[in-house]
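To start, the structure itself, in structure tokens.
Here the complex is missing one protein chain, while the rest keep their positions.
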Amino acid sequence: MNFLVEFYAHHSRLLDEIGINALLALSLSVSLQAGQLALAQAGLAGIAAYISAIASMQYHWPLVASIVLAVACSTLVAALLAYPVRKLRGIFLAIATVGFGEIVRVIINNLNVTGGAEGLSGIPNDVNTSDIYGGLALVAVALFFLSRTKFALAVALTREDEAAARGVGVDTGMVRFASLALGGAIAGLAGALYAHSFYFLAPADFGFGRMEEILVWCVIGGVTSPLGAVAGAAFLSILPEIIRGLADFREITNGIILLAVILFAPGGLSALWRTRRTAIPRDA
Amino acid sequence: MPDALRLDGVTVRYGGVTALDGVSLTVTPGATLGLIGPNGAGKTTLINATTGIAPLAAGSISLGERRLDGQPPYRIARAGIARTYQNIRLFGTLDVRTNLAAGAYAQPGRLSDDAARALLERAGVAHLALDTLASALPYGDQRRLEIARGLASRPAILMLDEPAAGMNPAETARLVTTIRSLATEGIGILLIEHDMTLVRAASDHVVVLNFGEVLASGTPAEIARDPAVVEAYLGTTEDIA
Partner (left out) sequence: MIAQQLVNGLFLGAVYALFAVGYTLVFGVLDILNLAHAAIFMIAAFAAYSLVAAGMPIAVGFAGGVLLAGVAGILLDRIAFAPLRRRNAGTLVPLISSIGAAIIIGAIARGIYGIDERHFVPGGIDAPPIHLGSITFTAVEAIIFGTAIVLMLVLSYVLRATTLGRSIRAVSQDRIAAALLGVDIERTIAATFFIASALGGAAGILTGLEYNSVSIDMAGSIELKGLAVIILGGMGSITGAVIGGFVIGAVETLAIAFGLSEWRDALTFGVMFVILVARPAGIFGARALRNA
């Protein structure tokens, strides 16, 4: 028992990070499973993080209310974003969503209420590790139940072959919209929890660099696997801690692992537990 | 009595090209309509127009009382139109069971394994294991799996786009039996084919398309004797006599 307490004391920060990263990875995974390379999740998380922080700090909203507000906002923005990009596929969707993320970054950078480039500090630090993992568990359970529904089949078919999916009666437009909105909700939860856990926000926290990181987690874990996304996030968050001596080589290790997965093991970590062949969508 | 599929004066244009010009035909439930014509005559365009992929410049398409043209493809599929593709579009990385479940997507409830096997039986591939990856199947089995997937949606109309491509005569003969038996079930079948043996054996009625227009229409025997049709096929290796 003592060991656990000690372990927690030393590593609580890391555990928090892993939990948040797992949520972010799941938010992207939801889009990837539908075959959409929609790289908006970092920006959406950022929106939620700032809204949640501002609601707590300036308007003294209680924690849960501010989180709910933040998630509602990120979901709404995701839903609104889904409309103009509904005809975009593959690289064009990816670029459009990256552009969205950049616009969000600039807006955050320029507003007074967000603290601008200096960032926002002094956010009430009232989210602890069990809150984060509670949130993660909630999302995991919800996604699990969702995976048993026909919607999950619709998502897989949309990813595999959109035209053939329509040919069997799947409303692929609705699938794409729903997956983007759901991703927005999960990213929003991650952002809000992040704000109250790390109690400092900067515009760069949720920029393209972060988005790339999330993509790397998902690819390493297995692009079409939500469990893989979590595993990838956990693995890459823990890796620098394990290889303490290689802390300086963290970045290059990430890059090499990513390249190795793409070239030699495209199924990622999920290939370890999946029996059948999985493939990264050719063009999404 | 299930609904018939009617195309009335259907015209489709791509860029400057008129792919279909004033085409009218009817697919009757319980009967097979063969659609033949040289390459580029507009056969696949006709299927694309019916399934909502290609917009109409003029004319109408209806299933019974219900207008189909202008509807999004997924609604048309749900209305009871199923199709196979010239270049096989199965969900390759998914297994046989899931491909069939995909076909049954719009049907209420889940597709049981028994129901799945019944579909495979009707399509003539009862021997397939439900867990096999679709892309791992031999070519002929893939074509039939596509048909089974089409059947899973309990269609009023099933459109087959060159289902015999790449098949040997024995397999083609088996396909005739399958198509005939499906028609007996009450499905209206539109059969696009180049293989004239198949068309003659499987169709009750044939429409000949050329340059996007209906060149001739009648029983297989009548079509074989039609001089305009013979002329259109002169110089090709197809034997229609």
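We call the chains A and B, going by the order they appear; numbering starts again at 1 in every chain.
The rule is short, and it goes like this: a residue touches a chain if its C-beta (ideal position, glycine included) is under 8 Å from a C-beta of that chain, and two chains touch if they have at least 3 such contacts.
Every value quoted in this text rests on a predicted model; they were computed, and no experiment measured them.
Seen in the complete assembly, the chain not on display touches A.
From the options A:Leu14, A:Leu63, A:Leu88 or A:Ala152, the residue with contact to the unseen chain in the full assembly is A:Leu88. Among the residues A:Val113, A:Leu259 or A:Leu272, only A:Leu259 touches the chain that is left out of the figure. Contact between chain A and the absent chain runs through residues 37, 84-85, 87-88, 90-92, 94-96, 98-100, 102-103, 105-107, 109-110, 208, 212, 215-216, 219, 248-249, 251-252, 254-256, 258-259, 262-263, 266, 280-284.
As a working rule, only the chains that are shown with their structure count from here on.
Contact residues on chain B toward chain A in their complex (touch as defined above): 51, 53, 72-74, 77-78, 82-83, 85, 89-95, 98, 101-103, 105-106, 133, 149, 152-153. Those residues of chain A that touch chain B in the complex are listed here as 150, 153-154, 156-157, 160-161, 163-173, 276-279.
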